[in-house]
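Have a look at this one before I ask anything.
One protein chain omitted, others in place.
Per-chain numbering from 1; labels A and B assigned in written order.
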Amino acid sequence: MSGKSFFVDLTKCTACRGCQVACKQWKKLPGEKTRNTGSHQNPPDLSDVTLRVVRFSEKEIGGKMHWFFLPDQCRHCLDAPCKSGATLPDSIIVDPDTGAVIYNEKTAKESAEAIRSSCPYNIPRVNKKTKVISKCDMCNDRVKAGKLPACVQSCPTGTMNFGDRDAMLALAKKALAEAKAKYPDAQLVDEESVRVIFLTQDKPGLYAKNLMADAGPTGPRLYTRQEALASLARPFRAFLG
Amino acid sequence: MTNHWIDLKNSDCILIMGSNAAENHPISFKWVTKAQEKGAKVIHVDPRFTRTSAKSDIYAPLRSGSDIAFLGGLINYILSNDLAFKEYVLNATNASFIVGSDFDFKDGMFSGFDEATHKYDKSKWKFALDEKGVPQRDMTLQNPRCVYQLLKKHYSRYSVKNAVDMTGTPEDKLLEVYKTYAATNKPDRAGTVMYAMGWTQHTVGVQNIRSMSIVQMLLGNMGVAGGGVNALRGESNVQGSTDQALLFHIIPGYMPTPTTAQPAIADYLKLVAPVSNDPKSMNWKKHYPKYAVSLIKSFYKNAEPAVGYDWMPKLDAGQNASWLVLFDEMLKGKFKGFFAWGMNPAVSGANSNKTREGLTKLDWLVNVNIFDNETGSFWQGPGMDPKKIKTEVFMLPCSVSVEKEGSITNSGRWMQWRQQGPKPLGDSRPDGEIMFELAQKVRELYKKEGGVFPEPVLGLNWEDMGGEHGFDVHKTAKLINGYYLKDVEVKQPDGSMKVFKAGTQVAAFPALRDDGSTCSGNWIYCGSYVDSDPAKGNRSAKRSKEQTPAQAAVGLFPNWSWSWPVNRRVIYNRASVDATGKPYAPQKPILAWNGKGWDIDVVDGGGNPGTVHPFIMQQHGMAALYGPGLNDGPFPEYYEPLDCPVSEHPYSKVLHNPTALTFKGEKRAVCDPRFPFVCTTYRVTEHWQTGLMTRYQPWLLEAEPQMFCEMSEELAQLRGIKNGEKVWLENERGKLWAIAIVTKRFKPFIVQGNIVHEVGIPWHFGWRFPKDGGDSANLLSPSVGDPNTGIPETKAFMVNVSKAKKA
Partner (left out) sequence: MKLSRRGFLKLSAAAALSTAFGGIGFALKPAALDRIAMLKPDWSKQTTTACCYCAVGCGLIVNTALSGAKRAINIEGDPDHPINEGALCAKGASIYQLAEGTPGQPNPRLQKVMYRKPYGTKWEAKSWDWALERIAKNIKRDRDATFVTKNAKGQTVNRCDGLASVGSAAMDNEECWAYQAFLRSLGLVYIEHQARI
């Protein structure tokens, strides 16, 4: 059983933000009080109530305008580095059927900062008041009931795909081959290590700093990129035991 | 839309111009993307690089308001490179028609202009007719007075250089678009256009669309899978509300509003039914008398049609009662009472200060809405002193869509039935219930007290729209479809006679009659509700995906909902086949003759192949390259917006559309140094229209919380503005703050050798909520309009932009 995965084809994302709202609708998460700061990316970042956010990045390359869109979310790593930031064995659980990395009531007992800083993708967010740490749970409830995650169902263009990991990997490889014709620099991001496989049309860094696993400790992180990837590379089956 | 949303996937080239489909019709991109995956080219032409541009194969910038230079150049490119699809042009368009000798065009003006009224005498533009009254034709297209040659001559001035000079589009981009789009001229290839308010909201709005229609006709792209001229309509039922004629100039089913020029019903029936003596022209409008009489009977079923006609209000001949005129009259104090029903004109109308001032002149205002809005609360808005405002205001809460049952018609003409989810919240009620009850109260007063001309008030057919329990949406839907008022005996194709009993639903509009024995509230909807049992009769509620393989191949879904007319999914589909009924695009046919009948879609018109001209709604059966019915000329001509950054253009000495709708006192900024920047308005994905139905949702407001102004880095530098800073926009009409979004996605245009800056603002905000959101973009937009439709020129006007002193 290799669980589930997302395949996210960024060549097709229009940043309609249907996924950003569909996530909040399903989970009934509140909207945030924001201001326009000169960008369409809003809320400006992930938060404990914004578990996915569409990142907007404008780049002019060789005189040609590009607008890169990244619906950012937890990658549900095959061997989740955030587990290394936890002290209790079951405060971060992995659903054996789907592979969803799920925070639960015991996660609250952990050091939120330790968990947060161990994520190579800078995803988990801590509620300032309650110190509760949050992130995407793969809509594990929906998935177990045979539905698509809310974000995937809401996607109009085929950017967000979800299914058995093997099928998603195959889809990703096929899509990469097709994308190469139009975008020679297209690539898959960390596809062997994560359950949210992004296909970029250009270098991942053009989308956002943390689209690819963090290149090195930029803050009080427990993991370097090398360490994180070494950890990620462990065979998934072995991890599940 | 002539076609429908799913049909976009059948296209080989999608031109998105005058719209921002990825942002404002996001789900359309499901089908745009599918076309692209199959190799279609997607082109976006827009002043600003948007989310649509980001997904397009070609992006070409263009200065707002210069579209006819761009499209006229494309027409010229097609004609001068001999790229038209000849067989199509000859058999499906009026290219071969000879134009009468009174038509002329000189230096920006067509013949027949009256300087005093600023109107054309359109009788000067008629076709030359033969002895039978049929337009004379030259099938060689060589006659200098044939439409094709006149078209060629007219657009010979539309050079690439002129286009580049006026649009600011780089020449290489312009030519790349021309070349790519013109490649759809092959019989088996289709190009489509997705446009919206970016084309309509101009003083040349209709002619923008006419320009593209000409391109589509020349390339053979009308009536085919993946083709057409597709207006992306912006409101869930704006197609339906237009069909049902909530507009001054039409009554339901696109028949003209009666005027004093038709004092009696006979005059009216003559007006609506054109005559054609060409046996191959179906001239479908010849049936309009049946539809008109059935419509009158649906209003007043117990009155004779002649009496019912007398009860219909008449405009003065030539009277314009459109939006801008309405608010101009309101400001002058013409109206005592006013309904703003499911609308927020204090934000949506051009020149908001004028609109808002107009509301103070009313004795009473009825504002029906889901939320408190800038219209209902105008009296406590910026600059208003409630103690000085006499207007009595009623704010009535209506239900949201999921709380009620009924049908809406999407942009692709699909009529879809909604079911009721939760009951109306609090005291809110469905609009239908509110109007039904209000009408009964008005009737009671007339019954009790009498009054002026009470007959139509008392005679209106409310019994077919409700009953004891109030408004009945199914009854009304049945009335719109129509039913037999008397037993009617009809001869069947096999010669037998069949009796349709009074009360039976009419099956389709060919069965409607002009003797008062049928009623139908809207002939184009006749066929939508064909049995009194909703389960059998209500076709808009159909949810079957059953279809033939050929239908599935083009995504027709004929058993899902119902599409007007007669469930035809692509209108003008007859133009997709040759004279033998063979599809021009055999790999994606939407219509094919099987030797006995037509397969795939419901054929336009009927009859055997080659026996009918394809454009059946046209008097002469042909698509109109030359359109003599419009108010500003039979060919689109280049004019600048009424507010503009240039004092001349190379096409003629006539700077503006000479027939544009204007009002006394409306100031124009032409090369006015006080207002040096072009400003355009638009929407974002996360808000909708005036923002009333999105600003109150935190999930949407968090994504786009405040009024913004997008501008180039060059302009920001010129004005010392940094990204995220507060700026003021202003002109003669108003002043507005916004947060600057300084972006590489806006670039200055080079127009006639000069740098012209453009800025863009959304129009979703209003002072009422949220308090830090900003106000309406329409505070700045002009109340001038298109001469055909009266739509305001809200897409191109002039402003100044400056950095706000205090944050």
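By definition in this document, a contact is a pair of C-beta atoms (placed from the backbone, for glycine too) under 8 Å apart; a residue touches a chain by one contact, two chains touch by 3 or more.
None of the values given here were measured: they were computed from a predicted structure.
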### Query
So which shown chains sit in contact with the chain we cannot see?
A, B
### Query
Which one touches the absent chain: B:390, B:582, B:674 or B:722?
B:390
### Query
Which of these touches the unseen chain: B:435, B:530, B:622 or B:707?
B:435
### Task
Check the options B:89, B:282, B:330 or B:488 and report the residue that touches the missing chain.
B:330
### Summary
Out of B:139, B:246 or B:502, the sole contact with the unshown chain comes from B:246
### Query
For chain A, which residues touch the unseen chain?
16-18, 20-22, 25-31, 48-49, 51, 100, 102-105, 107-108, 130, 132-135, 137, 140-142, 144-145, 147-148, 150, 153-156
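Heads up, the rule we're going with is that only the chains that are shown with their structure count from here on.
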## Note on the structure
So, in whole Å, the Cα centroid of chain A is separated from that of chain B by 42
### Query
What part of chain A is in contact with chain B in the complex they form?
12, 14-18, 20-21, 24-25, 30-40, 42-43, 50, 58, 60, 65-69, 156-158
### Interfacial residue positions of chain B with respect to chain A in the complex
22-23, 26-27, 29-30, 33, 49, 51-55, 59, 684-686, 697-708, 723-725, 739-745, 772
